[in-house]
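Missing here is one protein chain; the remaining ones are kept as they sit in the complex.
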Amino acid sequence: MGTNRLEAFSDGVIAVAVTLLVLDIKVPPEGSDQSLLHALLHNWPHYAAYVVSFLTIGIIWINHHAMISRLARADHSILILNLLLLMSIVLLPFATELMAAYLRASSGQALAAGLYAGAFLLMSLVFSALNRHILLNRAHMLRVELPLAERRRVLIRALTGLIPYLLATVLAVVSPYVTLVICGAVAVFYALPIASGGSPAG
Amino acid sequence: MGTNRLEAFSDGVIAVAVTLLVLDIKVPPEGSDQSLLHALLHNWPHYAAYVVSFLTIGIIWINHHAMISRLARADHSILILNLLLLMSIVLLPFATELMAAYLRASSGQALAAGLYAGAFLLMSLVFSALNRHILLNRAHMLRVELPLAERRRVLIRALTGLIPYLLATVLAVVSPYVTLVICGAVAVFYALPIASGGSPAG
Amino acid sequence: MGTNRLEAFSDGVIAVAVTLLVLDIKVPPEGSDQSLLHALLHNWPHYAAYVVSFLTIGIIWINHHAMISRLARADHSILILNLLLLMSIVLLPFATELMAAYLRASSGQALAAGLYAGAFLLMSLVFSALNRHILLNRAHMLRVELPLAERRRVLIRALTGLIPYLLATVLAVVSPYVTLVICGAVAVFYALPIASGGSPAG
Partner (left out) sequence: MGTNRLEAFSDGVIAVAVTLLVLDIKVPPEGSDQSLLHALLHNWPHYAAYVVSFLTIGIIWINHHAMISRLARADHSILILNLLLLMSIVLLPFATELMAAYLRASSGQALAAGLYAGAFLLMSLVFSALNRHILLNRAHMLRVELPLAERRRVLIRALTGLIPYLLATVLAVVSPYVTLVICGAVAVFYALPIASGGSPAG
């Protein structure tokens, strides 16, 4: 089977997931005591989380594109691993809202931030597993033959991309702000020209 | 008419339906008495339902892909049956939320679980009807001619895929957990390499 | 400009609009006095509205497909009229929820049903305007030259498709059920093999 509909379906799911992020940004209810300005400023964790998650999912999409475009065709195992990857991506709007809602809570903030970074970590792990499966077990399905050394290089670069998310997950017990800053730094780093084609996840 | 836009529209609808599943996973309201950890753990039926429904819809999508890729073109009857199939798929986020919300309720749990498995059964029935229509009534529209024996084999395999959903629907009166386990087992089974290309629905 | 992205964007918008219909079907709140069965049965207008609107939007999509596939390319005027058509289609989940919520209300039910059929009428009018613009003003952009008589035949058939929606809108003052039945009958009629390629809207 070709990769056209695999790409179309993945594009669709990722596009909807990234757009649902805006539903986490709520309009302050009218007629409350505080001013609209104050209410909007008070919601800053939701804007920060929106930017970090949007960028991260966008970079996942870019890497997904690169990964799938290497394939000439796909088999059942690739479709199922891709489905697991999409399942982990679709969780991100929930993880994003959770983190933003609890960032300044008196309890639960470490757990919420840990789950946020943990969701990115999970997504990166599934991405790596799919990438590894394609490059090592399904090398005969690649559009262009890649030398083993080159394939290993791609996988090792992807694995180094897991480290910041592992750190961000663990450091949530220190402070949820540290987690948010690490996740944001990862997104910005891989958006920079220097990191073209790299992690989150790829 | 070609099948390109039929595939694009179906991909779009299925992608949105599968992504809407995440809206069923609610962030626990801040400031309640119980801890965030407790509140999140308490929501486990929603996570289980998310995984089962996501996998199931994903496998439907894979089978839909296989079914439509056999076609060289589509006519009005195929478009309308495909529309009925999409209508049954789009109901799944509702059925999923219903099952998860009532799994531990003191009343209504058998009905909710029965409707959950019943929604999968309905979807499988419409899929089978479309597949049967294509393979038996529209065999002249197939991209590659298939011998009648082969077409019958495809249809019989699809019909055996209905049995677990029928069981899961009926056994909801025994326990909604049995229903959930059967639906989950079906999804996992058809995700395994051994079952490549099989049911839910195909 | 080619029609590929016009089709892709329209497919996307229509696919999301049709899938959002499921958000109107609410899970009954747990722990109320009435049984789940009773609560679910009480919601029947939402299921009826879901089926009628889903089928109708699906048939619009089929007709949209037929209309755009006649075009070799599109210009600014076609893009803008298509945008107005999408704007009227995206209103349908709102109109659907409005009609279902007020079908049995003690007041407002005629208005809600009138707006429901009115939304279909509006959508059909915009569809007809776009179709007319393509067939009469942009005939030189058609993929295959159509004789004027044939183009007129298409347009007249489309106009006759407006009549039931006009009736359904007006008869809302008699009874909202009449409106719902007419809209449903239109959807079923155009889904039948005999009506291949006809209205809603095309």
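Each chain gets a letter, A, B and C, in the order it is written, and its residues are counted from 1.
The working rule: contacts are C-beta pairs under 8 Å (C-beta built on N, C-alpha and C of every residue); 3 or more make two chains touch, one makes a residue touch a chain.
Quick caveat: nothing in here was measured; it's all calculated off a predicted structure.
Set against the missing chain, the residues A:I14, A:A112 or A:L180 yield one that touches it, A:I14. Looking at C:V22, C:L40, C:I60 or C:A112, the residue that reaches the missing chain in the full complex is C:A112. For the options A:I62, A:L142, A:L167 or A:V181, the residue in contact with the chain missing from this view is A:I62.
For subunit A, the residues touching the chain absent from view are 7-8, 11-12, 14-16, 18-23, 25, 27, 30-31, 35-37, 40, 50-51, 54-55, 58-59, 61-62, 65-66, 69, 191, 193, 196-197. Contact residues of subunit C toward the unshown chain are 1, 5, 8-9, 12-13, 15-17, 20, 23, 75-77, 79-80, 83, 86-87, 90-91, 93-94, 97-98, 101-102, 105, 107-108, 111-112, 115.
Here, only the chains that are shown with their structure count from here on.
With angles rounded to a multiple of 5, the C-alpha fit of subunit A against subunit C returns 180 degrees of rotation.
Centre-to-centre separation of subunit A and subunit C, using mean CA positions: 37 Å. Contact with two or more other chains is made by residues 12, 16 of subunit C.
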